[in-house]
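Excluded from the complex is one protein chain; the other protein chains are retained at their positions.
All chains are identified by letter, namely A and B, in their written order; residue positions are counted from 1 within each chain.
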Amino acid sequence: VPLRDRDGAHPVVSLLTDFGGAEPFVGLVKAQVLRACPGAILVDLTHDLPPFSIEAAAFWIGRSYHWFPAGTVHVCVVDPGVGTARRILLVEHAGHMLLAPDNGLLAGIALQAGAVVRAVDASMQYEPGGRPVSATFHGRDLFAPLAGRLAAGDLLPADCGPVVDDWVRKERALPSVTPDAVTGTVLFQDRYGNVFSNIEPSIHVAWKEWSVHAGGRRLPWVRTYGDAAPGTLVALENAFGVIELACVEGSAAGELGLGPGAAVEVRRLR
Amino acid sequence: VPLRDRDGAHPVVSLLTDFGGAEPFVGLVKAQVLRACPGAILVDLTHDLPPFSIEAAAFWIGRSYHWFPAGTVHVCVVDPGVGTARRILLVEHAGHMLLAPDNGLLAGIALQAGAVVRAVDASMQYEPGGRPVSATFHGRDLFAPLAGRLAAGDLLPADCGPVVDDWVRKERALPSVTPDAVTGTVLFQDRYGNVFSNIEPSIHVAWKEWSVHAGGRRLPWVRTYGDAAPGTLVALENAFGVIELACVEGSAAGELGLGPGAAVEVRRLR
Partner (left out) sequence: VPLRDRDGAHPVVSLLTDFGGAEPFVGLVKAQVLRACPGAILVDLTHDLPPFSIEAAAFWIGRSYHWFPAGTVHVCVVDPGVGTARRILLVEHAGHMLLAPDNGLLAGIALQAGAVVRAVDASMQYEPGGRPVSATFHGRDLFAPLAGRLAAGDLLPADCGPVVDDWVRKERALPSVTPDAVTGTVLFQDRYGNVFSNIEPSIHVAWKEWSVHAGGRRLPWVRTYGDAAPGTLVALENAFGVIELACVEGSAAGELGLGPGAAVEVRRLR
């Protein structure tokens, strides 16, 4: 997919951080994007990631960026190393540009076929208005001006720094697989109390029938929530490509009491 | 009111859901709107409705949509029936277009004079990029592309499906009215602890003087919060057309301890 025309009238910049909403941190990032790219369309993915959770950031950006128009610049800042020697990466994939600290956040996308990973030159890391760069808020002082200039087309990815291959990898716990069972773990719960596992249904796609087990319960497999009565615990493939435990119009996390790391098992029936 | 020119440079799409902000659900809806309608201006009404609360969604969209520019497309998704056979409705009223599941969410607006209600054809319910539609996230996969195409003018309401009259009605508890008293109930509290009742002041507009009673207390009637001293419990007509119980610079909900369904009474004095 070619990058969209950089002179496009409606450049999109998405934002994914652990900044929260109680302070104007996100608004200041947007202010700086707009100074570099007047007219940018700013879309919040989320800012309520658990503080310092690179894993959650990596999960969500990997399941989100491809839904945006090609040409979108994605700014991902979960950055416990802010102000240290850690690098800033620019990853290009499928017409998208993604910026994040080199801490594993973009490792999943960097491994995709066709992805190009650059380490942003230190000389690029200045705020074009000439203001001093703080040591603790690179979202506002480095990421936002870079993103704005990329979105505006004032800067091309190749201008930002050299292609590198020594970016930080991130281990990810994968399910264990046998011919008759897949055993994974709980990743997190969402706001509905739906429990996301790390099991992708493709693992057992060849099976004809299976059952899902978690917290000592067997959960019926359904296509969607409304296929069972309110209050029923069910399992399904969710809209983000993983097996999810849900309670119809209720909270599976509350019913099952399962936190991150708890076991989820899919057993082959035939 | 005629619909705004569909070639308008600044189409507005408002969003009202129970998706919360901890996950990027809302951002993905916006991504899909922007793919269908580059340049759309996206406005969040709220995403923190109580999960599955069709009543809260119906209250707020009914009190909100007419404040937007004519031509706005409003996407309202509180959708416990997602992925089942429930229909998607498109309601046109006063130059606005509103999309929601057929679960009563838009019933109040559909009953307005001049409202036109359509059931979206199943054939319209595809994601134009050709991606498979999930069974559990129609906000991203069906509502957003539809809204974007309506906002862009690529689709006209009449293209979306037939006018229907068998949409889901929603019972709403109305206050009981006698010549000398109106007795209603608490709907909810807002973030300030202001308590919204279901009593519209028009009910007792012919009275010259009245008193408001709730939680065993009589609350003085004021025009606005600052008309009484901090800490005072007061009653007033709020900016959404209902009688509200408030505590000046404090929380009436905390002071009164009244939850949804508790009685609120207006008594005629003369």
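Just so it is clear, contacts are C-beta pairs under 8 Å (C-beta built on N, C-alpha and C of every residue); 3 or more make two chains touch, one makes a residue touch a chain.
All figures in this text were calculated on a predicted structure; none of them were measured in a lab.
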Contact with the hidden chain (one of A:Glu55, A:Asp102, A:Asp141 or A:Glu265): A:Asp141
Of B:Phe143, B:Trp167, B:Trp210 or B:Tyr225, the residue in touch with the unshown chain: B:Tyr225
Option touching the unshown chain, where A:Gly39, A:Pro220 or A:Gly254 are the choices: A:Gly39
For chain A, residues in touch with the removed chain: 19-24, 26-28, 30-32, 34-35, 38-40, 42, 51-52, 80-84, 86, 134-137, 140-141
Chain B residues touching the omitted chain (full complex): 8-10, 12, 14, 16, 21, 41, 43-49, 60, 64, 67-69, 72, 190-192, 223-227, 230, 236, 238-239, 244, 248-249
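Heads up, the rule we're going with is that only the chains that are shown with their structure count from here on.
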Length of the line joining the C-alpha centres of chain A and chain B, rounded to whole Å: 31
